[in-house]
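To start, I am sharing the structure in question, which I have written as structure tokens.
In this view, the complex is presented without one of its protein chains, the others remaining in place.
What follows is chain A.
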Amino acid sequence: MTSSSWPRWRRPCHKNCVDETLSFEPKIIAFLCTWCSYAGADLAGISRLQYPPSIRIIKVPCSGRISANLILDAIRSGADGVLVSGCHPGDCHYQSGNYHARRRFVLLKNLLEFVGLESDRLHFTWISASEGEQFAAVVREVTDRVRGLGPATRFVKHLPDGSGK
């Protein structure tokens, strides 16, 4: 993949960045539920835990609110990875949002892999408000796995001039 066909916002910053694997810092969109996982991320920050700057957090009311549309929109816009996290089973603020989400997510992940998305681009997890350490660990792991794949190409939409969608 040539740098000119990358979406504008994540082309290599200067001409010396020729080795993509060295220069590649993935962009990962994280959908976090406000009650548990977002609070977990907040705790990681307050506790000054180190984790890669690859993540872009989007706060949502509940993991049950995260639709296939949102995930696919992140992918077509050029996210190298997507992380989705909600409250642990039994902890949902709305009782059952995460249980419903769990059924939808497994079907979506399987379907996307079936049509050729790399398995390591899309991750789901449960993180509670007290799990700052776990949040940092998950971001490290997801970043490593996505970095191993290199920049996203499949289902990323490009305009004919090579810019993003």
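Note that a residue touches a chain if its C-beta (ideal position, glycine included) is under 8 Å from a C-beta of that chain, and two chains touch if they have at least 3 such contacts; residues count from 1.
The rule is simple: contacts and distances are computed from a predicted model.
S.K.: There's a gap in the complex where one chain should be. From "Ammonium transporter", "MaoC family dehydratase", "4Fe-4S ferredoxin" or "CO/xanthine dehydrogenase FAD-binding subunit", what does UniProt name that chain?
M.R.: For the chain not displayed, UniProt's protein name is "4Fe-4S ferredoxin".
S.K.: Which residue numbers on chain A touch the omitted chain?
M.R.: Within chain A, the residues that touch the unshown chain are 68-69, 72-73, 76, 89, 96, 99-100, 102-119, 123-126, 134, 138, 141-142, 154-157, 165.
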